[in-house]
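What you see is part of a larger complex, with each chain still in position.
By letter and in written order, the chains are A, B and C; residue numbering begins at 1 in each of them.
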Amino acid sequence: MNIRPLHDRVVIRRMEEERKSAGGIVLPDSATEKPILGEVLAVGPGKMLDNGEVRKLQVKVGDKVLFGKYAGTEVKLALGDKEVLVMREDDLMGIVED
Amino acid sequence: MNIRPLHDRVVIRRMEEERKSAGGIVLPDSATEKPILGEVLAVGPGKMLDNGEVRKLQVKVGDKVLFGKYAGTEVKLALGDKEVLVMREDDLMGIVED
Amino acid sequence: MNIRPLHDRVVIRRMEEERKSAGGIVLPDSATEKPILGEVLAVGPGKMLDNGEVRKLQVKVGDKVLFGKYAGTEVKLALGDKEVLVMREDDLMGIVED
């Protein structure tokens, strides 16, 4: 069973286990501001511009992305035992590269 | 008796029975954030762009869609014994595929 | 005496008597969310687009329409013994067809 996001939305699987990785990015523990790392599972077809054209998203499936905990509208789904979130690409801060 | 939605609105029948399906998406029970699954019963002609053109909707009749509980303006109607909601396509998170 | 609505506004006569029709749409009784059914009595010439063109409305006189109780700016007038409301077409959810 898959979720195919609409417009400029993306489906993301949270990667909480990375929040304590010592050598790389260490995400702080305070609940109010913690950024969240995730993997992109699916991307929408793009944002519809005012002239009717569709603007492709910058992220692609497999990208590791950063996003604010409360940014956007989150949808929490249990897919097996992982959390899945749906949000707009504009809620993503950036792509994390190794 | 049918509802023909205007502009970019869609008519949706809630599928609450799926909220406890074990093998697929299990929707949590907390009232504040639970996403809602539904089936599209009717779609509007599309969103009128600033230049006067009409942008067709991405969803079609029969699609299973996800949407936030409090997103958009909901209209609850009893059509027989099912709940019917009317909201904008932009309130839809994505299409659920088998 | 008639009201000729301006721009994208419509004049609507409430059809409260239909709220208890058994075979069709049964509107719930809770005051906060009840949708309202009405008949379009008059429509404005259309919405002026940014480029100066006028976009005709999708509803026409005689349409049965659904709208939220608190959506838009309502003007309640007593025309004989019926209630009359004036609101924007964008406050209408959809057209109800038999």
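Criterion: a contact is a pair of C-beta atoms (placed from the backbone, for glycine too) under 8 Å apart; a residue touches a chain by one contact, two chains touch by 3 or more.
What you see is a predicted model, and the numbers here were worked out from it, not measured in a lab.
Visitor: Of how many identical copies is the complete assembly built, when 3 are given in place?
Guide: 7
Heads up, the rule we're going with is that only the chains that are shown with their structure count from here on.
Visitor: Please report how many Å separate the Cα centroid of chain B from that of chain C, as a whole number.
Guide: 22
Visitor: Could you state the distance in Å from the CA-based centre of chain A to that of chain C?
Guide: So the centroids are 40 Å from each other.
Visitor: Could you tell me which residues belong to chain B and also touch two or more other chains?
Guide: Residues 50-51 of chain B each touch two or more of the other chains.
Visitor: Across the complex, what residues on chain B touch chain C?
Guide: Spelled out, the residues of chain B in touch with chain C are 1-7, 9, 11, 42, 44-45, 48, 50-52, 73-79, 86.
Visitor: Using the touch rule from the top, collect the residues of chain C that touch chain B in their complex.
Guide: For this pair, the touching residues of chain C are 24-28, 33, 35, 49-51, 53, 55, 58-59, 66, 68, 71, 89-90, 92-98.
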